[in-house]
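Since the structure comes first, as structure tokens, the remarks are kept for the end.
Complex shown without one protein chain; remaining protein chains in place.
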Amino acid sequence: MEDLFQRYIDKLSHLDTKAMYENDFLLTWEKTDQELAAVFAVADALRYLRENNISAKIFDSGLGVSLFRDNSTRTRFSFSSACNLLGLEVQDLDEGKSQIAHGETVRETANMISFMADVIGIRDDMYIGKGNTYMREVSQSVRQGYKDGVLEQIPVLVNLQCDIDHPTQCMADMLHIIHQFGGVENLKGKKIAMTWAYSPSYGKPLSVPQGIIGLMTRFGMDVVLAHPKGYEVMPEVEEVASKQALGSGGSFAKTNSIAEAFTDADIVYPKSWAPFHAMAQRTELYGAGNTEGIMALEKELLAHNAGHKDWCCTEELMKTTKDGNALYLHCLPADINGISCQEGEVAASVFDCYRTPLYKQASFKPYVIAAMIFLAKCQNPQGTLQNLFKRGTQRWLK
Amino acid sequence: MEDLFQRYIDKLSHLDTKAMYENDFLLTWEKTDQELAAVFAVADALRYLRENNISAKIFDSGLGVSLFRDNSTRTRFSFSSACNLLGLEVQDLDEGKSQIAHGETVRETANMISFMADVIGIRDDMYIGKGNTYMREVSQSVRQGYKDGVLEQIPVLVNLQCDIDHPTQCMADMLHIIHQFGGVENLKGKKIAMTWAYSPSYGKPLSVPQGIIGLMTRFGMDVVLAHPKGYEVMPEVEEVASKQALGSGGSFAKTNSIAEAFTDADIVYPKSWAPFHAMAQRTELYGAGNTEGIMALEKELLAHNAGHKDWCCTEELMKTTKDGNALYLHCLPADINGISCQEGEVAASVFDCYRTPLYKQASFKPYVIAAMIFLAKCQNPQGTLQNLFKRGTQRWLK
Partner (left out) sequence: MEDLFQRYIDKLSHLDTKAMYENDFLLTWEKTDQELAAVFAVADALRYLRENNISAKIFDSGLGVSLFRDNSTRTRFSFSSACNLLGLEVQDLDEGKSQIAHGETVRETANMISFMADVIGIRDDMYIGKGNTYMREVSQSVRQGYKDGVLEQIPVLVNLQCDIDHPTQCMADMLHIIHQFGGVENLKGKKIAMTWAYSPSYGKPLSVPQGIIGLMTRFGMDVVLAHPKGYEVMPEVEEVASKQALGSGGSFAKTNSIAEAFTDADIVYPKSWAPFHAMAQRTELYGAGNTEGIMALEKELLAHNAGHKDWCCTEELMKTTKDGNALYLHCLPADINGISCQEGEVAASVFDCYRTPLYKQASFKPYVIAAMIFLAKCQNPQGTLQNLFKRGTQRWLK
């Protein structure tokens, strides 16, 4: 057992994580390969500690501030769990769902909530061009506050989902893949299909498909993005994906055929999203207070969607994957045929087969978030992990 | 002082609590007499520790998830207090008041919120046939998740009130009675009257009267259930009560006269509730989305209620109890004549006399909840209590 923990420490000690200290985690492609590897190693190490009933508290007190611009059970609990694991108490900042403030208000609020905040987790995925921008504004504000002597520590930001990326989700997905395939070294040449799927609901964010192609192209995999015409994602992220694929010895391809994407795939990730240009249009309509325009757009999009009900992860499609046995991924909750809707993203029989791996996939998220915080808060992460192990405080007096 | 604590430990060491470990607390009548005695002993021991400024934290980190399907100040604070006492941080799951989800959704949500949950407290008392069923569904889901390696610990369930029982309330009530009568051994032959009382409001849950007759019949007491015709409780629970009374050497009787119930009673518990069949009907109407039907039912029930304004705990009635001095119980808040309503469950002069014992009655609830969690989380509860005592961490550096 101890050998396993030591292996995480060893891995970590070969990685350069200096730039992560007191830094935010906003987009995976802003991080080096070594930094991503460090997140995986720390997440595994923290999970090891908890499984072995060893406290991972690096904080005696301190706040983790959460700011969600949308209802969220899963992300809220993942963030809470991560904070609690490390010893931070969560304090929610409830700002409602309205389009977010800027300038003076952001600067001021960011500082007012941060006097004892060690981390701020933000989920803001509803408006194209807004969420990630807002996070950077908050980050700059609190860094200035620290420089000015207003704050006694730098509250680091963790992007819990924005308009561009969903790093905590995608990193958890990747850690799940690594565990399923027995190591990151086994991923070279594997084919992963990130495909659109039909959903009767409207306007699902783009952050998952974008995050997936923006992350998975770094591991030498053959990444295929599939969607019907008109469901394009942000072109900037496609560029990132192409460049990275080239660098990692993998590939990045696009297709408008779900059948093509599934063929011989090792991993499939069929999930609905709204077209990028429609989401951008919606942001503008929303900004202009054009309610009628929004309703018209919604109607149009639902009609579009309805033309692609065949984009569903069926047993037939699954049979065409590598050995008929691809790893099926979803960020949950999925639109399951005959369960959560009449027709949706996935056949109930497929979902049934993958329930346990899907839940395991989700189980990595609290640890990935905790690892991001840990690396931003520990100057010598491997040393701190070793100290936690030596300290050996029981998490629970069984 | 220490003698008292030692006595709790001794009591506990003679009780078989093995089956409580990693198990839920859903209905008192699913627990053995020894298990109930263990809850009382641990509750007293935990209170002793707190009164003597000794920390009872058995968790260094971990979450207590609360799920309330109705506004609740008292239960919320009792659960929070219990979790905090043991070292768990509360995270609320807000699902609104709508009729609850089933199947896939429950299974999935239950797992998604439980990655670091050691306990889940649920209050769901609004729909007959639903609340307790839902709790079992959640329990099965997380147990499966643990078995499948999704969760690293089994989150145990505590029923914070369902359609059938209100175990944390009734166990707190019982612990209060035990303290008032100087020991459980003094309860044999004591008469307790669980009686309906008039309230101008509609649809109060059945869980308290059901919980009381389902618990108090186990201690050799003479339990009388009194209500006007038409205000029957669930027949299944009455059967449980009858069987248990027989086994404990006590009795279980029903009457439609509050006067008869109060005569010579040692303990009275006058409280309003809605008829079982009406609550069942309401559940059906609600399920069918029949708003008009619900309003008609409500009107009918209020009219029924109004015919029984004489079911009030007056000074005159109290005089007919044993030595005119019965112990008056209520789960609070009570409908007090001339205070919280014009005519209600109890005369203001009666309530005034019993305010302090009523508050004390309520004060046992956090400890009873904590004891239920403690017994589900400690394999050797007496050993852990002794360790806490020896550890002697101060709760508060006065």
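Per-chain numbering from 1; labels A and B assigned in written order.
Here is the rule we use: a residue touches a chain if its C-beta (ideal position, glycine included) is under 8 Å from a C-beta of that chain, and two chains touch if they have at least 3 such contacts.
Since we're looking at a predicted model, the values are computed, not measured.
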Quick one: which of A:60, A:292 or A:323 touches the chain that's been left out?
-> A:60
Of A:109, A:180 or A:356, the one touching the omitted chain in the full complex = A:109
Given B:9, B:106, B:294 or B:339, the correct residue touching the omitted chain is B:339
In the whole complex, what residues of chain A lie against the chain that is missing from view?
-> 58-63, 89, 91, 93, 103-105, 107-109, 111-113, 115-116, 118, 145, 148-153, 377-379, 384, 387-388
Touching residues on chain B - with respect to the absent chain = 47, 50-51, 55-57, 73-74, 76-78, 80-81, 84-85, 87, 89-90, 332-333, 336, 339-340, 355-356, 359-360, 362-363, 365-366, 393-398
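Definition applied: only the chains that are shown with their structure count from here on.
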In whole angstrom, the CA-centroid distance of chain A from chain B equals 41
